[in-house]
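All protein chains but one are shown in place.
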Amino acid sequence: MPQVTSSLPLVRARGLTKDFGDFRAVNGIDFEISRGESFGFLGPNGAGKTSTMRMVSAVATPTAGDLSIFGLDPHHDGPAIRARLGVVPQEDTLELELTVLDNLLMFGRYFDLPRKLIKERATELLEFAKLTERAHDKCDNLSGGMKRRLTIARSLLNQPELLILDEPTTGLDPQARHLLWERLYRLKSDGVTLIITTHYMDEAEQLCDRLVVMDHGDIVAEGAPRELISQHSTREVLELRFPVDVTTPPIDVLSPLADRFEVLPDRVLLYVHDGDDTLRAVHAAGVTPVSALVRRSTLEDVFLRLTGRTLVD
Amino acid sequence: MNAVLRLTPQWRFGSRRSLYILERNIMAYKRQWPVFVSGFFEPLFYLLSIGIGLNHLVGDVHVGGTTISYGAFVAPGMLATSAMNGGIIDSIFNVFFKLKVSRVYEPVLATPLDVNDIALGEVWWSLTRGALYATSFIICMVLLGDAGSPWVVLCLPGTVLTSFCFACVGLAACTYLRSWQDFDAVNIVQLPLFLFSATFFPLSLYPSWLASIVVFSPLYQSAALLRGLSLGQFSWVMLIHVSYLFVMGMVGLAIAARRFRRILAP
Partner (left out) sequence: MSIVTVTSSVSTRHRPAWFRALTYEAAFYSKTWRASVISSFLFPILYLSAMGIGVGHLVNAHTGLVEGHTYLHFVAPGLLAITAMQLSVGECMWPILAAIKWVRTYHAAVATPLEPGDLVTGKVSWLGARLFVTTAVYAVIIACFGATSSWTAIFLPFIGALIAVAFAAPLIAFSSRVESDVTFTMLFRFVVVPMLLFSATFYPVSQYPVGLRWIVQLMPLYHGVALCRSAAFGTGSPGPLLAHVSVLVAMAIVGYVVARRNLRRRLVS
């Protein structure tokens, strides 16, 4: 087992760039991921997350910049790097014509593992993915959630030191989602490094020690989830809902009450330190919304603030 | 320093791991064993049909100073054709399906296998299938009296070389196809090759302008090589046939690997 000095980051990117023709998908980003860390990439569709993931998986070659994984250069040591990686791609890429078990057996072979060892691990992973009974079914006959679980199980066959998960829980039901989280915590406590992209902010808050927010190929924010919230949002959010026929909420009255506010088609969001205080002030000013909700700021607020509310693609 | 390292030439192509792609294909096709077993009957039917009818209508054919039956003349050509068709089906149709439809290769790229290993692995698979078909074809030739000499066993490596050539060229070609409709173009190339590569009648019967084109057809190169081997007529020209097929295959493989990388790991 090759050990890299723990002072070195596991993944280190400097000016990492990826172009597709004239389009720049990743625009010279820098980041470092330490061993044992759980690191998140957030960002809307087209922000460059998947391109970054494919470079970190030692599949796509960067257009420019330096990238080292396990202290190795992916251009020359791709196979050696990939041998120590696990990848859960965004879309399931199973062999639909093969059985569930054969999918795992074959995948293990690609890692040069002996058949006996693959069988042992496959049995254990099928148990984890709750697919033991379906081991001899063709993959084609599995439900969407089952396929996702099998893809995740497959990524663990080579007992990776670094696990890369591109939107791992998309398409999973809440039960399966929590099951996967549990497994990821366990892997993390075993010292496995995790890289995760996700659209679910609660997932990012739950799983990531540190994360970056990407937009248009750039990193626009970096830090621990709580840090990001305190940097880019207020402590609480007051959501006021107005009757649909009120065309313009009384903004001139509300705006002095908040650090920042946002007018949505059905609501007004006031970003404040203390929501209850502000709500009292709103009432005192003679404004009567249909309903009011006070909540803590979440990562979602940070995300929407940094990347905007407009739909991408 | 990185830039210097990147400039070092890559003279190695693929690795031992490419054999795992062969293993994968065997696993995926093991349910379809009747297809492979029944493959034995295809040359049997063709050669039988020629033996019953055309042998008598056409009579003997003069090749390289000897006189042989039409069956003995045409069988090596058919063997070459079947190697071409097999290579094309494997590496154009099946690989296109894997590349663009079922996307089988994508998870493989997350393993120590490299794009070159995938391309090479598909070539191993084509060669394996080609060798199996060639063996049954040669057995049929012997059974029906179409083998020109005991040297016919050398047709086996000759056919494998043919499979190599067409598999590699097919692999390169399949990366340029956009949709299933483009496969009609494959047929439009395949049929003239099949009919006009001196497979059914000797090169001497072609008008001279056409003959000088036919000589460049890879299927002609293969048919001429296999015919010589079957008849035991060895000459230095065979070295040209062999190098032609080998070089064409290598060029195809190099293009295929480059294109695979653009498609799979852009």
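In order of appearance the chains are A and B, and numbering begins at 1 in each one.
Definition applied: contacts are C-beta pairs under 8 Å (C-beta built on N, C-alpha and C of every residue); 3 or more make two chains touch, one makes a residue touch a chain.
Computed from a predicted model, the values in this text were never measured in an experiment.
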| item | value |
| --- | --- |
| Partner chains on view for the chain not depicted | B |
| Absent-chain contact - pick from B:196, B:220, B:244 or B:260 | B:196 |
| Hidden-chain contact residue, picked from the options B:26, B:205, B:239 or B:263 | B:205 |
| Hidden partner interface residues of subunit B, rising order | 32, 34-35, 38-39, 41-42, 45-46, 48-49, 52-54, 56-61, 70, 181, 184-185, 187-188, 191-192, 195-196, 200-201, 205-206 |
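The rule we apply is simple: only the chains that are shown with their structure count from here on.
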| item | value |
| --- | --- |
| Rounded Å distance between subunit A and subunit B, as computed from the means of their C-alpha atoms | 47 |
| Touching residues on subunit B, where the partner in the complex is subunit A | 2, 5-6, 15, 17, 20, 23-24, 27-28, 102-104, 106-114, 264-266 |
| Footprint of subunit B on subunit A - complex, ascending | 20, 54, 57, 59-61, 66, 73, 75-76, 78-80, 82-83, 85-87, 89, 93-98, 102, 105-107, 109-112, 154-155, 158 |
